[in-house]
Every structure is written in C-alpha cells, then in structure tokens.
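Note that one protein chain is taken out, while the other chains of the complex remain in position.
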Amino acid sequence: MANIISDETIEYVGILAKLELSDAEKEQAKADMGRMLDYIDKLGELDTDGVEPMSHVFSVENVFREDVVTNGDDRERLLSNAPQEKDGMFVVPPTF
Amino acid sequence: MDILDMTALQLSAAIKKGVTTAVEATEQMLSRIDAQDQTYNCYVTVDAEGALAQAKAVQKRIEAGELTGPLAGVPVAIKDNLCTEGLRTTCSSKILHNFVPTYTAEAVKNLQRAGAVILGKTNMDEFAMGSTTETSAYGVTRNPHNTEHVPGGSSGGSAAAVAANECFYAIGSDTGGSIRQPASYCGVVGMKPTYGTVSRYGLIAYGSSLDQIGPLTKDVADCAAVLEVLTSHDEKDSTSIARKDTDFTAALKDDVKGLRIGIPNDYLGKGLDGEVREAVLRAADVLKEIGAVVEHFDLSLAEYAIPAYYTIAAAEASSNLERFDGVKYGYRTEEYAGLHNMYKKSRSEGFGEEVKRRIMLGSFVLSSGYYDAYYLKALKVKALIKKAFDDAFSKYDVILGPAAPTTAPKLGESLADPIQMYLGDIYTIAVNLAGLPGICLPCGTDSKGLPIGLQLIGDCFQEKKLIRAAYGYESVRGDSNA
Partner (left out) sequence: MEKQYETVIGLEVHVELATKTKIFCGCSTAFGAAPNTQTCPVCTGMPGSLPVLNKQVLEYAIAVGLATNCDITRYAKFDRKNYFYPDNPQNYQISQLYLPICRNGGVEIETEAGGKKNVGIHEIHMEEDAGKLIHDEWEDCSLVDYNRSGVPLIEIVSEPDMRNAEEVIAYLETLRQVIQYLGASDCKLQEGSMRADVNLSVREVGAEAFGTRTEMKNLNSFRAITRAIEGERERQIDLLEAGESVVQETRRWDDAKGESYAMRSKEDAQDYRYFPDPDLVPITVSDEMLAKIKEQQPEFRPQKMARYKAEFDIPDYDIEIITGEKPLADLFEAAVAFGAAPKKASNWLMGETLRLMKEQEVDAGDLRFSPENLAKLIALTEKKVINSSVAKEVFEVMFAENVDPEQYVEEKGLKTENDEGALKKVLEEVIAANPQSVEDYRNGKEKAIGFLVGQTMKAMKGKADPAAVNQMLRELL
C-alpha cells in the first residue's frame, strides 16, 4: 500500500469533517482511506497536462434571478424541525 | 386483469374509463404494502392517510375533467431523499430520523401536478451512498425475486417496490448508477436522464454535479411517460436546462432500423459474469435482428471512471453533508460539552459507516495540499472521459452494455470490501461523469432466476433515441428471451 495514513491525518480530517471516530473506527478509516487513495492514484497514469478541469458538463452560464422579494415570513415552519429553539431562534452551545 | 398488475399508463387509462378509481387503486396498493412490505422493506415511510386523501382529491379532478394526463390518479413511491412537505424525509439516515420538510421537491411537484398519488417514501442506501440498500438506518430492503439477495442501490427501495408491485412506478435518483443498477437487479426499467433535465431542487444532494432524478417503472412506455412529467426547466435550480423536444412518449415507436449501436469492448472484459455477458450480447443480437447496426468498439478510459468518480462524489458529499450538524433539524446528540463536541457527536452518531467513510475521504482530497493532486486531477480525467464519449457518439447513436457486472449479490456479501463494492459501479459511473442519459431494462435472468439488466447509453439530450431502442427491444424481447 503506497498511501500510509497517519494517526495525525485521521485526527486532522476528523476535525475538518467534524467526525469523532472510535479507536477501532480510526484504524479502519486509516486502512480504508489508504486503499482508496492507492486506487485513486491510478488517475496519475493519465497525462492530463493542458486539460481543463471540468466542473460542469454543459456550458450553461449566467443563470440569474431578478432582485425582487419573493419570500415572506416563514419562521414557524423553519423552526418546526429545530432540535432546540428559543425566542424564534435556534439554540446552540455558547459560541462566545 | 388485477389492477395491481397494470402498468401506470394502463391504470390511468382504466381510471379514465371508469373501470376503477384512483381511490380503489390506492386502497388496494396500500393493502398490498401492508401485507408484504414486512418481507421486502421497500418503504421507510408509508403515508396511508395522506395517500387516500390525495387519491380522493385527484379522483374528483379526473372526473371533473381537470386532470387528463396519462399518469393521473396513479400511485407512486418516492425515494426518501426527495423532500416532501409535511412527510418525513430521512435519506435512510438516523441524522434525519425526524426531519419533516417544509417544502416539496420540484420533481415531486411535477408529479403532483400530473395527478400522482404519493404512497410513501422508499428505502435507500444512506444518503444514496451504496449499491445494495444495506447501508440504510432503517433495515435492508430485500430483492423481490429472491429475498436472500439485495435489490441493488442506492434506489433499492424504489426498484424493489416496482418489482414487488408495491407501487405502479417509483422515483429514484442516480449519482453513479443508483437508478440503473437496482433496476438491473430487480428486473424493472430505470432511467437516468441527461444532467439538468429534471430539477434537483428538493433532492437532498449527494454529489451535486452528478445527481439526477429519474423513473423506475414496469416498462419502457411508463418510463417515457414519467420522464416527460418529471422534466421541467426550474429557475430554482441553476443547473436546470431549458430543453426542447421533451415529448419522450413520442419516441415509443417500434423502429430501430438504422440505429447505430456500439458495444464497448471495455464493458465486456474482466470481472463480467458470464451469464450477464451472454444475456447482454443476446439482447444486442435481438436489436440487430430488428434492424439496428451493431458494432464493437474501444471506449477507453473506463477503468479511470471509478477513481475519478469517487474523488469527485466524495468531495462534493463531504461539503453537501456539512449542513447536518444538529443545529437546524435532524438528530442532535443527547449530551455534549460545547459546540464542536456537539457537532462531532451528533454527526458521528447520526451518520452510518459508509457515509462517514466518504465524508472522510472527501474532506481529505479537498484539504490543503491535496486539492490539485486529487480533486483537480479527477476533474481533468472527467473532461477526458467526456471527450471519449463525444468521440463514441460521433459514430454511434446508442452505446450498449451491462448495467452491472453480476446479478444481485446475496445480502451481507458486499459491504465487507468497499473497493470491491465500488468496482460494481464500473458500467454506470462514467455516464454520470459525462452527464449522459442511460436506461436499464430487463434482458433475461441468470440460472438462479435473478434478473439481468441491459444498459443503453445515449449522447446528451438524446433520451428519445434511448427510448426508441429500449422500446424496440422490449417489444420483441419475449420472443427471443425465453
């Protein structure tokens, strides 16, 4: 296996992705990610010099909306799925 | 004829004639689901009450002559990653176990406008990540042809529901084969249209640049009719395309004369099951017999589609799934110490293994220092793959091949080795990368009696050619298939 994923990398990616893995899951993730990256490395066989990266398949461009208000107050429904709400707002652990 | 055995078009016609009603069809279908869905588990949520209310309303409008379309009054099953206002939508994930959308996906609205009756929401691989419908947080779905086998995925619940006659047709989504592969495993018709054809507004995103919504139906005629209804130019989806020539049912002509069909040698090589290969080639022969010009050719790059796809899809998914954080909706962990701990615990407990695997991979390939080597490289390979298809379509109207290397595997056999599972997507994935339309329809069964699917791929916006070829094949299939 060419790609060796370190504990630090798994820890770091966990911070980015906001995932907390158990020790067993971490070991599994290291192995899985290493294998996937080995597999993805196959792309290196292809010469892509001068190839434009393709985000969109079609050349659809310039899709705009006009600056007109179309939405009204929908707070009640917005909050209907909130795990916790107070005074018309979502409650989260302190951020200050 | 038992109304539950009717196709969607047949049922709607029967309702219009007064032979039956939308209410009767809905009631019977709900009884059928009640009787057998414990076995198959096609549905995550069945909305019996809502369906009956819709059926009554729709029936009235049919009788009043307000609803005249070919799908009016027909009950449908919707994949559980399409938002339905007031009806729980889970993506088969614990993290959305209690999520009730406040709006309905545009594609579903199009169905409602055409008089559809929504029976409920179908099971799927969690967030559409998987090929077996085994990664669902709400239990596995079983293949109606053999309950020891998977229905495929990720739209496994939708495909199985059609196969088990638990709906007249179903809606799925296809990011890397998630409509076509379960259609293949379940012996039904499934189609992924050209990217941009069906609005993604309200489809809970997996890989935004790859996701498309499409029909799963009993036959090709239903498929064309449903696609015609799903198709619209939606100003709420920037990637939606204003298409002309979307009267897909007009292509339901038994005429493939002169149609140029290419079979990629790459799609018949290593890893392809012998019985599948045989059935697919036999189907090609049938098409040849009825007038198509069939040739073999080298598509090239097929083997690079999977790594490119998993890089792009995982990257987009890692970002798309960031919004599931326990703040605005869905699952929040019971106990936590501070904001970031709340995020981590909610997400770690709320997401299943396969989803976490792809989020981790996606976050890694986008992280500082790796973006160019992985993500950008994959986008360049995508451009090369698109080019390879462009070249192929300069010679052929339709590309023919299998939809999956094997028939449906047994339950529990696939998840152990993710890469092996990903390899099963080899014939479907490139189609999503290139934004092409693809249809899968039954072309036989293997020695175990499991269905084999035939995949036809068209150039962008050439759904009609696909429908024409599929319909032509379907019309004569019975004769040579037996």
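Order of writing sets the chain letters: A and B. Residues in each chain are counted from 1.
Here, a residue touches a chain if its C-beta (ideal position, glycine included) is under 8 Å from a C-beta of that chain, and two chains touch if they have at least 3 such contacts.
Since the structure is predicted, the reported quantities are computational estimates derived from the model, not experimental observations.
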Identified contact with the non-displayed chain, of B:L339, B:A373, B:L415 or B:V476: B:L339
Residue of B:A116, B:L272 or B:L366 touching the missing chain in the full complex: B:L366
In subunit A, positions touching the absent partner: 12, 15-16, 18, 55-56, 60-71, 73-75, 78-79, 86-96
Positions on subunit B where the hidden chain makes contact: 82-83, 89, 91, 96, 99, 101-103, 105, 200-205, 207-209, 235-239, 315-316, 318-319, 322-325, 327-329, 339-340, 343, 363, 366-368, 371, 375
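Operating definition for what follows: only the chains that are shown with their structure count from here on.
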Subunit A and subunit B: spacing of chain centres that average the CA atoms, whole Å: 23
For the subunit B and subunit A complex, residues of the former touching the latter: 98-100, 102, 195-196, 209, 235, 238-239, 241, 301, 303-304, 306-308, 310-311, 318, 322, 325-332, 336, 338-345, 347-348, 351, 353, 356-357, 359-365, 367, 374, 376-384, 386, 418-419, 434-435, 460
Sites on subunit A touched by subunit B in the complex: 9-10, 12-14, 16-21, 25, 29, 32-33, 35-37, 39-46, 48, 51-58, 60, 63, 65, 74, 77-78, 80-84, 90, 92-95
